[in-house]
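Before any comments, here is the structure.
A protein chain is absent from this complex, but the other protein chains hold their places.
Order of writing sets the chain letters: A and B. Residues in each chain are counted from 1.
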Amino acid sequence: MTALLIAQILLTLFVFIALLHSAAAMVWVERRVAALLQQRRGPTRVGWQGLLQPFADVIKLMFKEELRPRAADPLLFALAPIISATAAFSAFAVVPFGASTTFFGLLDQPLKLQVSDVNVAVLVIFAIASMGVYGIVLAGWSSNSKYSLLGGLRSSAQMISYELSYGLALASVLLIGNTLSLTDLVNGQSGVWFGFIPRWFLFLQPFGFLIFMTAGIAETNRAPFDFPEAEQELVAGYHTEYSSMSFAMFFLAEYINMVTVSAVATDLYLGGWHGPWLPESLGWIWFLLKVAALLFFYVWMRWTLPRYRYDQLMAFGWKVLLPASVINLLVTAAGVLYFGL
Amino acid sequence: MGSEAISFYLFGAIAIGASLLVIAQRNPVYSVLLLIASFGALSGLYVLLDAPFVAVIQIIVYAGAIMVLFLFVVMLLNAPHEDTEHDERVHPLLRPGPMRFGAFLALVLAGELWWALGRGGDTGAFPGGAVSSVRVIGRSLFTDYAFPFEVTSVLILVAMVGAVVLAKRDNPRDRRDRGGL
Partner (left out) sequence: MVTLNHYLVLSAILFSIGTAGVFVRRNLITILLSIEIMLNAVNLTFVAFGRALASADGQIIVFFVMTVAAAEAAVGLAIVISLFRHRESLNPESFASLKW
């Protein structure tokens, strides 16, 4: 029993540190990919191929002065980045990233590669995503500045509008998968059709996947839906008045939200850790590859598409994406009923 | 004390403490945030009562949507602190008029509830075994409770339309034409 407990604690620590490093890696990936897309080279001097650039950025941010505007509400001003970062990390707690493993026989019972396995894992992710809105709304309000308030309110209105389509795309997957537990949903995608097409839900739900990814991009406030925090529009939106580590926490929260959305999309649509040629216990390698592909897609979107204006963004979310996700749900329900899945 | 009892007392204390602070705070933004904390504690209590679905729905609907709505309204109205007609230095809960009547009424209510619960006899421990899963709830919701389910969807539609109409700004042009009605 105690070996399992220790393994569980180590797994939790491992996931936490891995998320931090993934945020650092995303900083580097974003800058290099952005540079290559713009036909320049990006950071190449700090360490080999610029791989130490994120650490240089973190050290620089740590040495900056921590400012607080005099008219800002001190408690809420300090609380907002904490809420954002906490929600971002907590959402990853229920995401499984590999099959149960005994670590080559060190443990008596297999340990699930998931910090906590709840029956209602899918809903928990949705719930914690709704909590993330508060970090932004409070940051905008407590800064007591025009740009921040506008940016905060717009950003949170955008997030709660796109949560609807996010949830409905999720519901369509639940109809097919017939369970709310993420581990069971992934295990329902093992195996192949006709010998070579994997049983991913992506092939059963192509539009659902597109809707999910679009809503996910809007949820994390990334381009092309990043009007509320774009530099050219609102100075910096809700994090205008933040500096040093608080600013770093908002950025951390944004990158980890991206990783979480990609991980959930991988589990729901791309078959999680199932893949050919590798044994089950090394399935996390496939998981990492799929998440990396989705993250590259995120960065590619940002540096290719122009930004939506705020009213276009809200109109798109309510008038296009929401009806599309409802129709997707209806068609999925009809399909499940007809084909008896 | 078992872990269940510790969790119950902890969540219960947070829920009661946060609710007391909600009605004691002057600043409405703090009240909303404390209420969110209280909802979180209640969600923990639902998990203890073997109702994980209700617990998560509580976070999604109450803490994640309704409270965001409250927060938006408080921020957009720039809600002033408590009324400025009375003496600002006296705390709202200690002013003579409301305090005497309202607090007394609440104490009477609490006393009555305590008495009623004491008379019922010891209801005993909970029966063992898990009660229901989401599957059971879903099935029951769409078969036995199908009619109330559809009615609530109409209710939400009515509430949406009502909220939009009530909060809309009157067009000044219209008001001029109709003579201020």
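Here is the rule we go by: contacts are C-beta pairs under 8 Å (C-beta built on N, C-alpha and C of every residue); 3 or more make two chains touch, one makes a residue touch a chain.
It should be emphasised that the depicted structure is a prediction, and the values quoted were computed from it without experimental measurement.
Trainee: Specify the shown partners of the omitted chain in the complete complex.
Mentor: B
Trainee: Just checking the interface: what residues of chain B touch the absent partner chain?
Mentor: 2, 4-5, 8, 12, 15-16, 19-20, 22-23, 28, 31-32, 35, 38-39, 42, 45-46, 48-51, 53-54, 57-58, 61-62, 65-66, 69-70, 73-74, 76-77, 79-80, 82-83, 85-86, 92-93, 98-99, 101-103, 105-107, 109-110, 113-114, 117, 122-127, 129, 131-132, 136-137, 140-141, 145, 148, 152, 155-156, 158-160, 162-167, 169
Everything that follows uses one rule, which is that only the chains that are shown with their structure count from here on.
Trainee: Using the touch definition from the top, list the residues of chain B that touch chain A in their complex.
Mentor: 29, 33, 36, 52-53, 56-57, 59-60, 63-65, 68, 71-72, 75-76, 133-134
Trainee: Can you list the chain A residues touching chain B in their complex?
Mentor: 73, 76, 118-120, 123-124, 126-128, 130-131, 133-134, 137-138, 141, 149, 153, 156-157, 160, 180
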